[in-house]
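Every protein chain but one is kept in place in this view of the complex.
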Amino acid sequence: MNFLTNLISGLSLGSVYAIIALGYTMVYGISKMLNFAHGDIIMIGGYVSFVLTMYVGMNGWVALLVAMVVCTLLGILIERLAYRPLRGTGSLAVLITAIGVSYFLQNSALLIWGANPRVFPSLFEGINTIHAAGGKLTIAPVSLFTILANILIMIVLTLFVNRTKAGKAMRAVSEDNGAAQLMGINVNQSISLTFAIGSGLAAVAGVLMCSAYPVLMPTTGAMPGIKAFTAAVFGGIGSIPGAMIGGLILGIIEIFSRAYISTELSDAIVFACLIIVLLVKPTGLLGKKVSEKV
Amino acid sequence: MADDKKYVETTDTGHGYENRQDIYYNDNVGGRAVFVDAKEHDQESVTETILQERDKDRSPILEVKGLGIDFGGLTAVDDFSIAIGRREIAGLIGPNGAGKTTIFNMLTKVYEPTRGDIIFNGKSTKGMSTVDINRAGMARTFQNIRLFDKLTVEENIKTALHHTTDYGLIDGMLHTPKYRREEERIHKEAMKYLKIFGMTKTADYRAGSLPYGAQRRLEIMRALATKPRLLLLDEPAAGMNPSETAELMDTIREIRDRFEIAILLIEHDMSLVMNICEGIAVLNYGRTIAKGGPAEIQSNPKVIEAYLGKSRGKMNEEEEEEEKDIEAAYKIGTVASKVAPKPDEGHDRKEEK
Partner (left out) sequence: MADRLLKSISSRGLKNAVKGSEYRKEALISYGVLVVGYILLQLGAAVGFIGHNLQGQFVPICVYVSLAISLNLVVGISGELSLGHAGFMAVGAFTGVVVTRVLEQSIEFGPARLMIALLVAAFAAAIAGFIIGIPILGLRGDYLAIVTLAFGEIVRNFMNVLFFGLDEKGHLLFAFNHTIDGIENNQRIITGAIGATGVTKLATFTGAAILTAFTLFVVLNLKNSKQGRAIMAIRDNRIAGESIGLDVKKYKLMAFVVSASLAGMAGCMFGQNYSTLAPVKFNFNTSVLILVFVVLGGIGNIWGGMIAAALLTVLPEALRQFADYRMLTYAIVLILVMIGTYNPAFRARITAFVEKIKPKKKDKGKEKTGKEAA
C-alpha cells in the first residue's frame, strides 16, 4: 500500500510538473525560446495567492483566480517588454534575457516579501486526508485535486489548440512563423496569447504546489521550473501530450527515488533518466524528428 | 609542366567521346527504363567497351543499379541506374522535383537509399556514412550554397585539406614546430587552389560575405581540395548570366582535365548540359525516362514531351524564353550580388556577346 501512496504523490507532483511544463512547451513551440523565467512566475503566483488569503482575507479559490489574472498579465508584459525586442535574434540572446527576467522576478520578490520562508495556507484546509485500506493508503486531497486539475487542463488545452481559431493560429505560428504571417495571422497576438496561457497555468501550478509543499520563498520556483523544463524535453518539447507524459513520469521517478533510493540523489536520478531517454530518443518521447533539408 | 602534358593527353583521347557514347548509351535510348536494361543486358561487357576507348583503368568510377528511396510511402526516386567513366562529364537533368538532388543525397549518403546498389571506385558504399564517402573520393557542392560562412575563404579550403594536414590536437593547442610546418604547407596549397580559380585576392574575406559567383567557385574549390575522384555539382550555373555560364563550362571541362576526375552535374541550363555533358540522364517523377548523348536526348520524344515541351517547335520557343529569363535573372543577380565588373572584364563580356 505504501507503493500506492507513493504512486499517488508521484502522480500529484508529476501533475504539477506537467502543468508548468505546458507553459515551457507552448512557449518553446511558438517562439523557439527557453523561457527560464517561467519557474519564477510560479513563485509570483504563489506569493500573490498567499498575500490575498493571509492579509486580505480572501477565499483561497478566489485568490487563485486573482493570481491567475496577475500572472497572465505578468506573462504578457514580460513577453512584450523583454522578449519581443529580441525576437529573431537567435535563441541565446533571448535565453540570457530570460535569465535576467528570472533574476529580476526573484529579487523583486526578495525585496517585497523578504528571504524568510513563508508557510503557505493550503487550499484544502479543513478537508481531511482520505484514509483507505485500513489506514495504510493515504491520499491528500491536494494530490487528488492536482491530478484531476491536470487532466482537465490537458483536455481543455488540447481542444483549444485543435478546435478553436486562436488555437489553430498558434499552431500555424509554431509551424512556420513567416508563412502564418502571410496567411494573415497576427503573430504578435498569437505569441502573447501563448505567454498568457502559459503564465496563467503557472499560477495554478504555483498554488497547487505550495498547497502540497507549503514553503514559499523567492527561489521556490527555480527548481520546479528546471524540472518542468526537463519534463517538457523528456516528453518532446513542443508537444502538449508530451509535456503531460514527461511531467508525470518525472514526478513518479522523483517520488520513488526519494522513497526507495536516496533523498539526496533523487534529483540526480531524475536528470540521469532524462539523459538516458535522450540517448534513446534524441527528441524526447513524443518529439518530432526534424531533418534538415539538403 | 607535367600538368600540361596530362592535359593534352586527355584532350586527345577526348576525340573518341562521341563514338563512346553511342556504344554506351545506345541501349537506353527510346525512353525505356534503364533499370530494365541493366537487368536485360550484360552490364559488364558494356562498361568494358567504354573504358577501353576511354581510360586506361577499366572500371567505371561510379556504377549505380536500381537505386530508389521512399519517404514514408512516397517513392521519391525509383530504379535509377547510371555508370560514369573515370574522366567523364555526365549530366542529370529533369524538371523541378524530379529527384535529382535526392540522387545526389543518396550518393553522398545524406540519405540512405531504400533500394539499389552504389558501387563507387569498385566498392559498394553500403553502410558508409557521408564522411566515409568523401574519404573514398566523392565530393559535392550544394544547390543552395553551403559554405563555412564565418570562416575566411582560405580557411574554407584549409578545412577541406583537413585529412592531409598531419598534426594532432596537442600540436594544435600548443602550436608546436610540427604545427607551423604543416600550416605553412597547407597555406601554400590553399593558395594554389585560389590561384587556379582566380580568387587569390579573396583569401582573407569571410566566405559568407562574398558575391554569389565567388561563393559558387569557392564551393567547387573546397570540394576539389578533398582530392575527389568524382565531383558532384548541384546546379553550378544557377544564378549565373550567359557569359558566366560559358566561362563555367570551360572551367568544368578544365577541372576534369587538370584534376583527372569524373564530374556528375545537375543543371537546368540546357546550353551548359548539352555543351559539356557526354552522357545525360533525364529524370521525371523519380524515374529515368531517357539516357544518352546530348543529340539523342534533344531528339528523344519522351524527353521533349516530359521536359522541354510538346513539340520540337515549341521546345525552341521555350528555350528562347528561358534564355530571356536567364538574362532577366542576370540583371537582377548583378544588382543583388553587386558584382561590378572591372573595365577590362566588361570588355570581355561584350566580346562574348
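For reference, chains read A and B in written order, and residue numbers begin at 1 within each chain.
To be clear about the criterion, a residue touches a chain if its C-beta (ideal position, glycine included) is under 8 Å from a C-beta of that chain, and two chains touch if they have at least 3 such contacts.
Just so it is clear, the model here is predicted, and its values are computed rather than measured.
Residue B:T108 is the one among B:T108, B:T125 or B:T245 that touches the chain missing from this view.
When you scan A:I153, A:L208, A:V233 or A:L286 for touch with the missing chain, the hit is A:V233. Set against the missing chain, the residues B:S59, B:T75, B:N121 or B:T251 yield one that touches it, B:T251. When the whole complex is considered, the residue among A:V69, A:L92 or A:A132 that touches the unshown chain is A:L92. In the full complex, the hidden chain is touched by chain B at residues 1, 3-4, 7, 108, 110, 129-131, 134-135, 139-140, 142, 146-153, 155-156, 158-160, 162-163, 165, 167, 169, 171-175, 179, 182-183, 195-202, 204-206, 209-211, 213-214, 217, 222-223, 225-226, 247, 250-251, 254-255, 258, 338-342, 345, 348. In the full complex, the hidden chain is touched by chain A at residues 28, 34, 36, 82, 85-86, 88-93, 95-97, 99-101, 103-104, 107-108, 110-111, 222, 226, 229-230, 233, 237, 262, 264-265, 267-268, 271-272, 274-275, 278-279, 282-284, 292, 294.
To be clear about the criterion, only the chains that are shown with their structure count from here on.
Computed centre separation for the pair chain A/chain B is 52 angstrom, with centres defined by C-alpha atoms.
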